[in-house]
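Below is a structure I'd like to ask you about.
Only a single protein chain was left out; the remaining protein chains are all shown in position.
So, subunit A:
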């Protein structure tokens, strides 16, 4: 009895230490592992941002701080042109895909119609189909459409920003539908009945009740569409014509020649824009 007593108190102490969150081997291991995971995820990004400010021409060594690469970037017409193209394509494709996606989500959530199940499956296909397949399909399709137009009107069309925009709309719609449907599922249909009961016609009911309440979902869908369009590479590469390249494609073309801090700089700016959009969407969701 006397011999076992200290052992009991010792094990009790260990258990106590663990439950009070003090340092233990398992606790240390968990912390260390977590740090490694975050390092793995974020170290490359931190280095990228850091080396957009280095004086070193090849952007691989730290030789002092400078804003030069950003200034040079803003004075580079090719880069600025690509950035502008990207913003235009992202904005237009976001607006169009958000409107179509919202209407589609409403139709699928509200109505029972012939072929609804088939549509259900088809609408999510672009999310799972490999992007390269989608890109090749869109390229082939645009070629056929151009041929038909040439046959009918005699006009020769070439791939340009419009074709890229249409490509982006094509894959963005699915994502918008997914996000908007979630908020429609949480929407209480009785609120619409209440509005109708109080004298609102269906148009007034939509704009006064339904729309404000599913707006966070619509904005979420739009932001997702915007970010997807911003950083899309494969479809942008396939569908853009000569002289109308988008930023990710332009960055890739540069990198093939040499990695310069200028590339780091433009990447940093894209990162900041994406993070700002995510923060904005989080903020809007929380306000509701």
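Keep in mind that, in the parts below, a residue touches a chain if its C-beta (ideal position, glycine included) is under 8 Å from a C-beta of that chain, and two chains touch if they have at least 3 such contacts; residues count from 1.
The rule we apply is simple: contacts and distances are computed from a predicted model.
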item: Omitted chain (choose from "cytochrome-c oxidase", "Succinate dehydrogenase flavoprotein subunit", "Helicase XPB/Ssl2 N-terminal domain-containing protein" or "Spermidine/putrescine import ATP-binding protein PotA") - UniProt protein name; value: "Spermidine/putrescine import ATP-binding protein PotA"
item: Per the touch definition above, residue among A:50, A:88 or A:213 touching the missing chain; value: A:213
item: Candidates A:37, A:191 or A:278 - the one touching the absent chain; value: A:191
item: Contacts of subunit A with the absent chain, listed as residue ranges; value: 188, 190-191, 193-201, 204, 208-209, 212-213
